[in-house]
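As you look at this complex, bear in mind that one protein chain is not there, while each of the others sits in place.
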Amino acid sequence: MLRHIFSRLIQSAVVLAVMSFVIYSLIGLMPGDPVDLMIAHTPGLTAEDQRRLRELHGLDQPLLGRYLAWAGNVLQGDLGYSRLQARPVLDALLPALGNSLILLVASLAVALAIALPLGVLAAMRPGSVFDTFVNMIAFAGISMPVFWLGLMLIVVFAVLLGWLPAGGVETIGGGGLADRALHLVLPVVTLAVAGTGQYVRHVRAAMIEILRQDHIRTAQAKGCSRRRIVMHHALRNAMIPVTTILALDIGAMFSGALITETVFAYPGMGKLIYDAVMGNDYNLALAGLLLATAMTLAGNLLADIAYAWLDPRISYR
Amino acid sequence: MMDGLSRRQGSPAARAIKRFRRHRLAVAGLVVILLLTLLALAAPLLEAWRGVDAEAVNLLARNASPSLAHPLGTDELGRDVLARLLRGGQVSLAVGLAAALVAAVIGTAIGLVSGYLGGRFDAVIMRLTDGVVALPLLPLLIVLAAADPAKLGLAPDLLPPEAQGVLRIVLIIALVGWTTVARLVRAATLSLKTRDFVRAAIAAGAGPGRVMRRHILPNAASPIIVATTLSVGNVILLESALSFLGLGIQPPVPSWGNMLTGALDQVWTAPSLAVWPGLMIFITVLAFNFLGDGLQDALDPRSEDH
Partner (left out) sequence: MWIKRLLFSALAAAFLLPAPSQAQERRQITIGISQFPSTFHPSIDAMMAKSYILGLTRRPLTVYDADWTLICMLCVELPTLENGQAVLTELEDGRQGVALTYRLLPEAVWGDGTPITSADAVFTWEVGRHPQSGVSNAELYRRITEVEVVDDKTFILHVDRLTFAYNAINDFNLLPAHVEREAFADPAAYRQRSLYDADPTNPALSAGPYRITEMRHGSHVVLERNPHWWGEQAAFERIIVRAIENTQALEANLLSGQVDMIAGESGLPIDQVLAFEQRHGQRFQIHYQPNLSYEHVDFNLSDPILSQLPVRQALLYALDREALVQQLFQGRQQVAHGTVHPLDWVHAEDVPVYEYDARRAGELLDEAGFRPGPGGIRRDAEGRPLSLTFMSTGGNRTRELVQQVLQAQWRQIGVDVRINNEPPRVLFGETLTRRRFPHMVMFAWISSPENVPRTTLHSESIPSEENGWAGQNYGGYANEEMDRLIGEIEVELDREARREKWRRLQHLYAETLPALPLFFRSDAHIMPLWLEGVRPTGHQYPATLWVEEWRVRS
């Protein structure tokens, strides 16, 4: 088992290194450089200035050379300077990372808190009216365009009712924990709606699968109460695939809240990466993307380990 | 044994259909999808019959309320909303189906070979898959948006720019979307190749290509079908998200995604403009999800006794 984890760690490191080059090349292949983008704002920029700025930002160097220089610096712990935010990459990354984690954990918690009981109850009577109802709700959650949902929530709860702030992280100047929580409500709900739909589906499927298995049937035959079976045997076993899926999702959710962040003007990782890529801010974009990639890989690894650990039938040699 | 079963409950396919038909939501989903597809295909005919043109701009009839001539009113350029909705349906459905199919084909091929060959090759492919899952969609999209079709060996004159834009979205989505199917097929292949009938085929001298094609693929079909069905809906959603970022299907080609995004600007003055495309996306994605769910139950032999 340890050997397996170790070899997976090595593999992940290699994937990360390869990805860093792939991402660097992808951004490098994108048309236009920061200077081209500048011209759109300053039509008066002379040819001489354009040349000088390109040289200054190292844009006249070939891609591979630039990548190697960057990789060398990163290995020495220097992530570089973000041109778009005019500060060191780490300073730009950390607040966004914090914001993203808060959003992620909160919406995940909400989604699970709703999905677990709904999924379990639905699985106990597959095909029943309740089950069909839960299914419909779950699918409805998955089937809504996120930006549409977000804007509708703003329209209703921020504009028409005026109960909740339309966006941002906190009231500027007058912060406080309650205020921050209030600002989180709408983005968390937006993210949690789709999440809940997903997890209800997974929990339900896993539960049905487990309830069908022999040892549950045996327990049933031995006269254990249904409630006890569900709580003690089935739920624990059903958590295996659900945990796996959760772990796999972490990376995607981490950078994938872009739309929600955009709608609610919430400065998280998704928006940071998007802006950095669009604004051709190599250092920031790379650091952000690699962090997201690392999270995904870590999630995959975690899923593997969790799976092996929770399910004794799987062994690694 | 097989005989006994089939005499009792009909052939596996018939049983699957029977199970599927019991799944009312899935049947409803299928009906909705067929209906929408029919309507979308008939869009030009319907336009001709109603005497409207989805592309006819009329600046004097902007944002008109529903009337006999325009049952859903007109949009901000005075075009018939119903006609555009159907045209948008053509594009959205086509993009969804095409991207899901291409992704399924890529994913199946990769998953089959990887699972069948196993070993180091498999390890490399799976890490590659991890990498693609983590791959940032955005730079890829922008690079491809800028890629010159002529450089890729495609004659640009062959396709009008509108079709090129649609093709681009399909390719991009397929390029990042094949991983789900690949993982499913790999898992199925891993388990199938230890089965007796596969071993027997190999022992009888069948080459790897033949074994994969004739023996493994047919038995791994159900997860592929289910995953592909579900991903059609996801692609339609993804396209709308890309439209929201301004990176999706470009107007004047209508898609539900860009119609919805465009309508949000006027959500206060003409809320119905946002309602229709939003509703279409919602219903379609929902229908594909129900269908996929029903197929999953129907194709899974273990759900027999429920």
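Letters are used for the chains, namely A and B, taken in the order the chains are written, and counting of residues starts over at 1 for each.
The rule is simple: a contact is a pair of C-beta atoms (placed from the backbone, for glycine too) under 8 Å apart; a residue touches a chain by one contact, two chains touch by 3 or more.
Since the structure is predicted, the reported quantities are computational estimates derived from the model, not experimental observations.
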{"item": "Hidden-chain contact residue, picked from the options B:L39, B:A94, B:V267 or B:I283", "value": "B:V267"}
{"item": "Per the touch definition above, residue among A:H4, A:R66, A:R83 or A:R180 touching the missing chain", "value": "A:R83"}
{"item": "Residues in chain A touching the chain absent from view", "value": "30-33, 36-53, 55-56, 81, 83-88, 92, 95-96, 151, 154-155, 158-163, 165-169, 172-173, 262-265, 267, 271-272, 275, 278-280"}
{"item": "Residues in chain B touching the chain absent from view", "value": "55-57, 59-60, 62, 76-77, 142, 145-146, 148, 160-162, 164-165, 245-247, 250-252, 262, 264-270"}
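Everything that follows uses one rule, which is that only the chains that are shown with their structure count from here on.
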{"item": "Length of the line joining the C-alpha centres of chain A and chain B, rounded to whole Å", "value": "23"}
{"item": "Complex contact set, residues of chain A against chain B", "value": "11-12, 14-15, 18-19, 22-23, 26-27, 29-31, 126-127, 132, 135-136, 139-140, 142-148, 151, 155, 212, 251-252, 255, 258-259, 262, 273-274, 277-278, 285, 289, 292-293, 296-297, 300"}
{"item": "Chain A partner contacts - residues on chain B that touch it in the complex", "value": "24-25, 123, 127, 130-131, 133-136, 138-140, 142-143, 146, 233, 237, 240-241, 244-245, 257, 260-261, 264, 267, 274, 278, 281-282, 285-286, 289-290, 293, 302, 306"}
